[in-house]
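These notes are about the structure you will find just below.
Yeah, one chain of the complex is gone here, protein chain that is, but the others are all in their spots.
All chains are identified by letter, namely A, B and C, in their written order; residue positions are counted from 1 within each chain.
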Amino acid sequence: MTESRDSSEAMEAFYRQIGAKSMDALWRRAMGGPRSPDPVAPYQPGYWSGKDIATFIQRAGELVQPGPDAQRRVLVLANPGVPFGSATHTLFGNVQMVLPGEVAPSHRHTSSAIRFIMQGEGAVTIVDGEPVEMNPGDLVLTPGWSFHGHVSNSDGPVLWMDSLDSPLIASLRIGRSEQYPDDLQPATRPSGDSLNRYGGGHLRPKWQREASRFSPQLLYPWSQTEPALHQLARTEASPFDDVAFEYTNPTTGGPVMPTVGCEIQMIRPGVHTRAHRHSSSVVYHVFRGHGFSIVDGVRIDWEAGDFFSLAPWCWHEHANSGDAEAILFSTTDAPVLEALALLEEHPHPGSGYQQINATYAERYGGTVAA
Amino acid sequence: MTESRDSSEAMEAFYRQIGAKSMDALWRRAMGGPRSPDPVAPYQPGYWSGKDIATFIQRAGELVQPGPDAQRRVLVLANPGVPFGSATHTLFGNVQMVLPGEVAPSHRHTSSAIRFIMQGEGAVTIVDGEPVEMNPGDLVLTPGWSFHGHVSNSDGPVLWMDSLDSPLIASLRIGRSEQYPDDLQPATRPSGDSLNRYGGGHLRPKWQREASRFSPQLLYPWSQTEPALHQLARTEASPFDDVAFEYTNPTTGGPVMPTVGCEIQMIRPGVHTRAHRHSSSVVYHVFRGHGFSIVDGVRIDWEAGDFFSLAPWCWHEHANSGDAEAILFSTTDAPVLEALALLEEHPHPGSGYQQINATYAERYGGTVAA
Amino acid sequence: MTESRDSSEAMEAFYRQIGAKSMDALWRRAMGGPRSPDPVAPYQPGYWSGKDIATFIQRAGELVQPGPDAQRRVLVLANPGVPFGSATHTLFGNVQMVLPGEVAPSHRHTSSAIRFIMQGEGAVTIVDGEPVEMNPGDLVLTPGWSFHGHVSNSDGPVLWMDSLDSPLIASLRIGRSEQYPDDLQPATRPSGDSLNRYGGGHLRPKWQREASRFSPQLLYPWSQTEPALHQLARTEASPFDDVAFEYTNPTTGGPVMPTVGCEIQMIRPGVHTRAHRHSSSVVYHVFRGHGFSIVDGVRIDWEAGDFFSLAPWCWHEHANSGDAEAILFSTTDAPVLEALALLEEHPHPGSGYQQINATYAERYGGTVAA
Partner (left out) sequence: MTESRDSSEAMEAFYRQIGAKSMDALWRRAMGGPRSPDPVAPYQPGYWSGKDIATFIQRAGELVQPGPDAQRRVLVLANPGVPFGSATHTLFGNVQMVLPGEVAPSHRHTSSAIRFIMQGEGAVTIVDGEPVEMNPGDLVLTPGWSFHGHVSNSDGPVLWMDSLDSPLIASLRIGRSEQYPDDLQPATRPSGDSLNRYGGGHLRPKWQREASRFSPQLLYPWSQTEPALHQLARTEASPFDDVAFEYTNPTTGGPVMPTVGCEIQMIRPGVHTRAHRHSSSVVYHVFRGHGFSIVDGVRIDWEAGDFFSLAPWCWHEHANSGDAEAILFSTTDAPVLEALALLEEHPHPGSGYQQINATYAERYGGTVAA
């Protein structure tokens, strides 16, 4: 025991000295996370009403145009608990709208993106020269550093969920971007090219032998996904997710992109799943139906058009409160955690069901739509 | 230079002495293959007429029954150049028939098997407790050491190609087999179970995360394969195979089983492919159409129902000589060679087309049907 | 063109409305990184003088003790450009000291850690029950969620570099930690256990077949590393790093841990390397010798005991300015970027050598030691 240990003055002098040399004392800091092996969610869940989104994106259609005013007419769903201003700390869950005749000019960026089409037919995205037609329920991929632009020949608004790994890329501090020289990159491949190659089941064009980190199939059409959900329902379901698929990269059987996993799940009428938690975060879009999720004891009611997002480690369970199937599309950073040996999942230790202590509005305030 | 090197008597004495001790002199042997870097096919191609097969399998239907007389009513296509008596040195390409009401009892063996349905509806194979319905053009997998038995409720004969890795397993000297205690293993999973899980596109049941060496999808239905071929045809084709797929394991994107690769190709009217060769061997079944292949200068004419097989290293090219699409299903040991870093492929160095020097019958004799 | 696009008032009202609902407009934000495909370093390089470190850690030895005052007596090297207060945005590069007789109590955390021993013999770290002796130049691994505690029977101070992935874990928001119930986890395996299994060259105990994501070899002794550098020097060197190794996981041949790569390099007298840049960040410790690095045109002089760190994308080259070999040990997040398909490297496009525009002190201020 030295004299100075009792001396807060000596300690403060020390801290000033080392601070002047760009050093710090580790013992002054909280060490990585809570002082307990039991993990807790680092931020609140997010919830956004589909009615609000519809109102605001329509108003955005009056206020700004892609190109002259904005690269993209995109509403960011900004979880108040996430400093980056995104749905989770690794993922954007945004909403984009393109109106008839509009062009969102081609650009590319380090971030990888997916689109899940919410409404409208007749829009096309051109990804590295391949035009991809978009219809409700379709999943479309834009691998990182691929040029992509959008154009709509629809007779009405086309809306989709935009989920990107931008918050992750920002935390990795490596992002860059590039504008395409012209407005829209021209098509250099026929429409449907990648689906023609990979869309017909577990078959691989014989000459395409190499596995690729990004799925070469750019479109996962709803016309395949919907019947697949009904087929799977005949067989087995997860206690935590009911009838649920992960979209896969046909060349590896793994996630569609290294940083963004995509999942689709159908919660059948009457189903209330058991609770679990995991180290991954998730952004959900309610594509059909209505129901609720219980997240760390807070009830989040949702219906078609809504979005909600989950932080790592929150306990969560889902229930369908209607008479029809509820369909949730979601993106997740689970592939990131899996790649880094950091993915963990725990079933709820008790009955498997949580107490409801509050509604989302009661707990997190008035930002929630009625 | 010693005295004895000229002395054949001394050499012979030496050879006798070492022979008595289970030794040999390497210099007396030809060293592994030809003394040239240019590889040659180690045996002739095989060809079997569909008309002969139909005649003989029908006669076999009169002569033997599965169960009492034979485990399986199977015609072996025995390439005269292959000592094992099989289509190639690693693969069986056999034909099996089950008649209405028959049961082929359940058993299992080290060998992995595939079936490609040639004719008839209403038969079922039960693979590890999963009943799989079989219709023409379907591919069905039986992974090694899986119990499997067949039963037919059809009103006519059901025929399929049986391709197994038995010659390979025999050369590895590790095979064993087991009879199921009862006649037919009962169904413990619903019909269509694996297709319900994996058959709906590139989607993976969320709870089945592990990759498996054998595809968990047991059925690749023709109702998916046929439209996939037409979709692929819109996009790209191989100069060597025209429109061609490899069937894949959905959990890896690789071959359906470690020892047997499966491929389907459509040679369009008017197409004559370029020649190449590879270290893998292939067994072809002509599912539709007619045409010919040129194999090391020998023309093999083929039509629906026929089989032919290729040894490693033979130059080969294919042509459709009809007005309709020709469909070739094939099995190959390419996955074996790939796994052992022994797979090689060479395009034909010249024009890409071979001279035809003879027909199959002219070169290899009268065993070929008119 | 609508009336309201000119109306900043309408826009502001819109932004208020969506803000109240936890939404934002993407077009108000800068999109992920610079509007140029040419990436730039997102923050300044770090530099810390070994003399300062020695002075301060000695003073810390008077002020705090492990256990009662501090979990660990650790100086954090806090790059002023990194908000987390660490050497880079993904890696800590800290310095720890243990004095004779001290015990740093056992704990575990999500973060993975490495130690590189700078000075002193006779300290031991116990990692998941295996005591590991530490000597200068040794690399010791502490995989994530492994209990570890330190004890010193040395007759003098023992210092090491502590590099952890804590900033990355913090950005992934998943960290947790646990104190061991007692002061120090007891040894349950013999000292040297993992080195006895894996330390003797490229040989694997026959019964340990599974690959593991974390290297099972916990100690990479300097007694092996130093002669390996001299052996490699006889053969080949990198234009960018001179004689350089990555430490590997013997079960995969890949990085020692999924989130922290470790490298050792010897810059020989007279060598001045060419410049390159990459998307990964690096923390360097100068173990021996002296020289300088040029980082985006800024000259950083360094000598044994110093540390410096590089942000993603900065151009950098190294030179030995002495008569003896310079040895740099470094940790990097390259394995993270590689796992996410985000690792890129570019050689300097020009001569390969940069202009020096300033010294570190001139550019970044007086925090640099003389």
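Here is the rule we use: contacts are C-beta pairs under 8 Å (C-beta built on N, C-alpha and C of every residue); 3 or more make two chains touch, one makes a residue touch a chain.
Bear in mind that the values here come from a model prediction, so they are computed numbers and not experimental data.
Under the touch definition stated at the start, the shown chains contacted by the missing one in the entire complex are B, C.
Considering the full assembly, C:248 is the residue among C:248, C:321 or C:359 that touches the omitted chain. Residues of chain C that touch the chain left out of view are 190, 192-193, 195-207, 211, 215, 217, 220, 224-225, 227-229, 231-232, 234-236, 238, 241, 244-253, 263-265.
Chain B residues in contact with the hidden partner, per the touch definition given at the top, are 1-2, 4-5, 10-11, 14, 17-18, 20-27, 29, 31-39, 42-43, 46, 48-49, 52-53, 56, 59-60, 62-65, 69-80, 85, 89-90, 94, 109-111, 144, 166, 169-179, 213-214, 258-259, 279, 281, 311-313, 336-337, 339-342, 367, 369.
We adopt the following convention: only the chains that are shown with their structure count from here on.
A simple rule picks the central chain: find each chain's mean C-alpha point, then take the one closest to the mean of all protein C-alpha atoms, which gives A.
Look at where the CA atoms of chain B average out and do the same for chain C: the two points lie 53 Å apart.
Per-chain Cα centroids separate chain A from chain C by 30 Å. Between chain A and chain B the centroid-to-centroid distance comes to 44 Å (mean Cα coordinates, whole Å). Shown for chain B are the residues that touch two or more other chains, of which there are none.
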